[in-house]
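Note that one protein chain of the assembly has been removed; the remaining protein chains are unaltered in position.
Up next, chain A:
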Amino acid sequence: MTLLWIPLLTLLGVLVPALTARRGRGFCTLATVTLPAMALLLTLSQVPALLDGELPRVALSWIPSLGLDLAFRMDGLSLMFATLILGIGLLIILYAHFYLSAGEPYGRFYAYLVLFMLSMLGIVMADNLLLLWIFWELTSLSSFLLIGYWSHWTDARKGARMAMTVTGAGGLALLAGFLLLGDMVGSFDLGVVLSSADVILADPRYPVMLVLVLLGAFTKSAQFPFHFWLPHAMAAPTPVSAYLHSATMVKAGIFLMARLHPALGDSELWGWLVTLTGMTTFLYGAWFALLKTDLKAILAFSTVSHLGLVTALLGIGSPMAILAALFHILNHATFKGALFMSAGIIDHETGARELGKLGGLRRAMPITALLTTITAASMAGVPLLNGFLSKEMFFTETLDTALLGGLGWLLPVLATLGGILSVAYSLRLVHGVFFKPAKEVPPKSPHEPPRLMRAPVELLATLCVAVGLFPAALATGILDLATRAVLREPLDFHLAIWHGVNLPLVMSLAALAAGITAYGLHSNIRHFARQFAPIDARLVFEGTIQSLVARTQTLTHRLENGSLQRYMSLLLGTALLLATLGLVELPELAGDKPTQPLDAMLVLGSALMIFAALGTAITHRYRLISLLMLSVVGLVVSLTFARFSAPDLALTQLSVEVVTMILLMLALFFLPQKTPQESSASRIIRDLVLAGTLGMVVASLNYAVLTREIDSIAGFFIANSVPGGGGHNVVNVILVDFRGFDTLGEITVLALAGLAIFKLLNRLRLFMPHSDGEGRVWSPDRYPMILTTVSQALLPLALLVAAFIFLRGHNMPGGGFIAGLVTAVALILVYMARGVEWTQNRLDFPYQPVAIGGVAVATLTGLGSWLFGRPFLTSAFGHFHIPLVGDIELATAMLFDLGVYLAVVGATLMILANLGKLTTPHRPTKEAPAVSRKETPAPPSEEAPLILDTEKSQRPSKEKA
């Protein structure tokens, strides 16, 4: 369990700075350091167990079904990295204490830093691939927050976004790789994966998986061609650069390769991919490090280069190469961490980072100069320093490998070339900053930094020298443990400064000499390099993103251009395409059922319907005619219902038709007089084809279904209507009993529609047209005498009919729905005949509560059955003998039907009366259009008629259209 405390303490450490930030920076720094320091001690306390050959592990289940466990291990490799992460992390916090300026939110900074520490620890300690991946992503996230710490600065934001995108992409590739790997092995447990090399290598998916995993590693470790984000991540505060972008995070990819080497590394493909990528990166980074002038940029590219070196070693993959790789990781962390911190000190104390602006600082900052020189020398591979040792081992391995076959001599040559460049840029860095005379006066007068700010650099520089002098004593222990973890067996090795005069030594010395020469020729080199257009990775990246955005914008606009017609055609087109595909597969359209015989009525009816439907479309510019055509369709439909013995439906259809027509007329009244321009020919053809084929497809489907025998549930309804529902009218019993729940939903819809339209029309200011489309003024006779008289006489009669229909509904055609519509129509007639004001004065109540009341009555009726322990909407009925009236049947369903009735009346009137209200005298009227001026200039009507004078507008004149 101690193992669990290492990440756990760090996790708690994330909260500490947030909690202590208010108590002063010194306190906050100390508090922040405490928990990671304890974690470091715990890590080191694992050493004895490791030396005994144990493998400390701990596992808690998280989501076992997914193979995700909270499992940690501490083998030599984890130990080495954990020490590095925690040790350098502590130094960095100390350094950051001095580096950040007073006003900056340091608490947040520390919290992110510790969060990053936690995620790195998670990566190196994870004993489960998925867990490893989770921490992997967390490093991306925390580094994103850290790079963007100075968020007001555009470079920081862009650098952060780029780093996040690139490493995020790599992370996803890695996830895919891990999933494949897990699929091959059947487990995500690291132990299982590492011991299944034979299974993995034999799997046909191995190459894909390897490429995916390597993509993850390469993006994280800034390998060519994914290196470009790293230099831009240098927009981060220097402690972050030192910690994330040299010592730890970029090593995560390398760690991963080392970690998985036992499982994946034993193949040609691995060797080729990893070595070549590493070598390319090594040279590429070194070359650009030589050309850059910004201190942090030089260090960034040199980091890229050194990461390449380690990668190449891992690619070579021999036991000694692994050893060299691990050794170089340690050495690089020490010298590069120190160099970054020195660069930060220089930046901090002088206010400049450009080589051109710096120079001669050795007088002002002698100690920093010494420290930087030592660490840079180590980077260059000068003997007696740690960097020399591992570089020497690298040279040896390039000589020994069998990779590249006949071209094997190429590797050492390239390695030496890289060595030359390293020497040159290290020299340039040191010489340019400290020894060359300054060209400009730096912004601040330079001086040594505070003692403690320099302390981390001093410690690391001392390590460089000490390890360089006594490698066997200082480094053997940890390297032994780490190599054992990677190679899965102890490696017999001996670290020494002097191996005698051999080829690697010659290579080193040659590199040193040539490097110094190269620095001498530096201006020539820069001159040569200037011929190539500089590629700013960020510009390329941003450019790619921009062009992607532009392209998607075009695409989006093409598809999603705001045109409803286009959306509808796309939508119907999709439906058509998919349905047609299915229909084509159908061997035969018609089923076994014989068709019914045709008679004259049917033929006539369908001909009429076809004619009216076509007419509706063709005459759509003459709206009233079109509407009339539409009403013909509706009427024929209701006749059809009657013909096929569904009187209830016919009645319903008829009343719905009437109400709809009134509604449409009212709406038409407000539409602009002129129809907009006719669509273009191509569009008409598109619509015609779409509508035509869709109609045919739907007709075919109907035909196919209707000619097949079915065994439907209808029989049950007919049989049970009387015994079960207490009504002879099956349709009504279905509506209020069998499927009463549907009806409840539908009346809710109706009430909602009423509400919506109430809202839509409220405060709506519509211009009332002055005349019809042909310029004829509305008839002055607003309330025709006959209509007024008739409607008044009709109202009580109609209400009586409605009541009758309602009451008999359960047994004969009728019911609440139809009754509601009849009532509504009768009331509307009064509105039309008498005007809104007159009617409103007499029917002085709002319609919303009626509609809502209807829904409430229906719902409560349904709930009533719960009182009797029955499911919702269970009905009951009985026969009652009432004196005088006689025997009568009452059913709870009738109460439900009453709800339906109320909802229908309320909602219909809410819609129609509100629409009618728009034409009351207070509404503004629109000036008559110019065309109609010639006609009788009617005085602006103070009160307008509800509907237009139908007689006149039925005759549209062709000439004017």
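Points worth noting:
Here, contacts are C-beta pairs under 8 Å (C-beta built on N, C-alpha and C of every residue); 3 or more make two chains touch, one makes a residue touch a chain; residues count from 1.
In this text, contacts and distances are computed from a predicted model.
One subunit of the complex is not drawn; among "Cation:proton antiporter", "NADH-quinone oxidoreductase subunit N", "Cytochrome c oxidase assembly protein" or "Carbamoyl phosphate synthase large chain", its UniProt record names it "Cation:proton antiporter". Contact with the chain not shown here comes from a single listed residue; of A:Leu12, A:Ala37, A:Leu179 or A:Leu890, that residue is A:Leu179. Listed residues A:Leu572, A:Leu602, A:Leu664 or A:Ala691: the one in touch with the omitted chain is A:Leu572.
When the whole complex is considered, the residue among A:Ile6, A:Met164, A:Ile254 or A:Leu666 that touches the unshown chain is A:Met164. In the complete complex, the residue from A:Ala496, A:Ala617, A:Ala756 or A:Val790 that touches the missing chain is A:Ala756. One chain is missing from the display, and on chain A it is touched by residues 61-66, 108, 130, 133-134, 137-138, 141, 144, 148, 151-152, 157, 160-161, 164-165, 168-169, 172-173, 175-176, 179-180, 183, 545, 548-549, 552-553, 555-556, 559-560, 562, 564, 567-568, 570-572, 574-575, 578-579, 581-583, 585-587, 698, 701-702, 704-706, 708, 710-714, 716-717, 720, 723-724, 737-742, 745-746, 748-749, 752-753, 755-756, 758-760, 762-763, 848-849, 852-853, 855-856, 859, 863, 865-866, 869-875.
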